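As you look at this complex, bear in mind that one protein chain is not there, while each of the others sits in place.
Labels run A and B following the written order; every chain starts at residue 1.
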Amino acid sequence: MPITILQPSLAPPAKLRDADSDSDSEGGADLEGDIAMGRPAKRARTQDSSIMTPGEIITDDPQWMRGHGTYVIPGASSNTILSSVAGTLAKTNKLLSVRPLRARYTPEIGDLVVGRIVEVQAKRWRVDVGGTLLAQLPLSAINLPGGIQRRRTETDELQIRTFFSEGELLVAEVQQLYNDGAAVLHTRSLKYGKLRNGVFMSVTGTGGGGGVVRARRQAFTLDISGTDEVSGSEKIDVLLGVNGYIWISKHIEGEGAAAETSGPGITRIEESVGLNVYSSQNDIIPVDTMREIARVRGVVTALVENGLRVDEEMVTKGYAEAVEMAKEERDSADTLWLGGERGKRLANALVGR
Amino acid sequence: MADRRRINGPVGATTPPIFDKPAGPAAAKTRDAIRKIFLKTGITPSASGSAYLELENPNPQRPGNTSLKLSCTVHGPRSLPRSAPFSPHIILTTHVKYAPFATRQRRGYLRDSSERDLGVHLETALRGAIIADRWPKSGVDIISQKDDEGWDMMNVLSGCITVASAAIADAGIDCVDTVAGGVAALVCKDDKTAPTIVMDPVVAEHDSILAACCVAYLPTRDEITNMWFKGRLPGADMMVYDKLMEKSLVACRCANRVIVQELNETVKKGQGIS
């Protein structure tokens, strides 16, 4: 059936997901401040009053300090803190802040992000990372080919497009933040650089608990040789940018963000800076790998459409589940498609419903 | 003191115009030929490239039935303005405009939606022919003006494609091939007879046109850059459709020969001068 036309249905009643999602979402380490878009459910159980709407008075106790998402009325009772966004309340020591339930990406130092070059300037690139402002990547914050350590010269400035040009994708780390919230990126590591051999997808702007969450590992490798159709030992790299931009690509030994967390130190960088860091030429990719890449992409789409968080654990489990599903219905032709009803089945299998 | 309040007749006597008797009816156009095309490049000195196209008028004696006249100017390639974003390709903009006097009902100076629509078709047709990555960071404007009245949209489009192709070649912009436009139509003499396919249909000659097809074609590459078909074909019959397309391609090849010949002549002339 080439076309599926559904009747509109009422939005399902808001699920109280504390009870069932707890068991499987508690796995990861509780990083500070990771309420982000990911798991409002976790806190909702203990603090029901933590959901704030704009204008709501949070406290008038002068011991608290105001953080993001709050404001105070200047004047007499200046210790009244009010919420300025709809979201969940977070308390860090004596700092009160409200995290919006659904928002554009707010960069934080150390975030691993996937970005797209939108503008090339004389000494820097401007990178779309899905935030409110474009991030900057200065020419001095990239590795030169071959890992040469030297000052950037005029020649480098003239050739700036040979490193990155408009439209190209890169993986980078947030190095610094300006006062206005704009991020400065760097790619001074073997893990970072231009992306190739794969597909891009964006899951930003998805509310309702979906989206990429900050986790211990944003980049990981999936072994696809488990599917018996795949010959050889191919692997797939999955790069979950904290900003909701995702890159899924063929794994190449010794390359990519998922390669080695304890990569070579700065001393060895000259020897091994990938010779392909600025290449825009794809390698020859086996058909099986392409198919599995599409499957992983389908898994992520299904996760997002069903309001589940996107992290290593969910993607790995979801992928295994999708492979199982494909094995079960081996005779039907389109086992790759994971939208609509099939996506729902996958999501239900994942959360154990 | 002249009377300024009303429009006066001309001072002095005038002679009423005497119209010459038109020559006898032109030979009926055979079905397997297109009308004669007059094409000349380099008519606008201020533009980078230009061309003028006129179609033979098969029925000159009929009042209000004049031939199709098109002029086209190409401006560029030239540098994009500083504010424009970087482009790895040439930026192509096309304008198709009917002269205000080109139709029976006078047209405004602003382009209306049909002219914009033709502009998109023309852009699609040309974009496939131009080697866009030879000219990064530059732009080119192609302005086609229809100067005289009388023809339907598809004939105008095919003329625009042909004339713009000649003008682009005249401007020295790299092309993979000279693209040419051609039209074929499925026409019906009356209700009884079976419909036939004609190349380069003269709308006024046919009682009813069931379907028409305009194609922009690259002859040496044997590729089609733009295709526009509309009308109604009996049933889901692909045969008629394919034949219609083939006929359009023949018309394209004919028009292309005119372009090539004209360009040859221009080049020869240029060599003679230098």
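Of note:
FYI, contacts are C-beta pairs under 8 Å (C-beta built on N, C-alpha and C of every residue); 3 or more make two chains touch, one makes a residue touch a chain.
The rule is short, and it goes like this: contacts and distances are computed from a predicted model.
In the listed set "S-adenosyl-L-methionine-dependent methyltransferase", "Ribosomal RNA-processing protein 42", "Structure-specific endonuclease subunit SLX4" or "Cullin-4B", the entry agreeing with the UniProt name of the missing subunit chain is "Ribosomal RNA-processing protein 42".
Of the listed residues A:V277, A:L303 or A:L350, the one in contact with the hidden chain in the full complex is A:V277.
Here one chain is not drawn; of B:L80, B:A99, B:M227 or B:V260, the residue touching it is B:M227. Contact residues of subunit B toward the unshown chain are 64, 87-89, 91, 93, 104-105, 112-117, 119-121, 123-124, 127-129, 131-134, 136, 152-154, 176-177, 185, 188, 190-191, 195, 201, 203-204, 206-212, 216-218, 221-236, 238, 241-242, 245-246, 249. Where subunit A meets the missing chain, the touching residues are 1-8, 116, 118, 145-146, 158-159, 161-163, 165-169, 194-201, 252, 275-285, 287, 290-291, 294-295, 297-298, 301, 305, 333-334, 336-340.
The definition used in the following text is that only the chains that are shown with their structure count from here on.
Here the spacing of subunit A and subunit B, counted between their Cα centres, is 52 Å.
Contacts from subunit A toward subunit B in the complex involve residues 119-120, 165-166. Across the complex, subunit A is touched by residues 85-86, 88 of subunit B.
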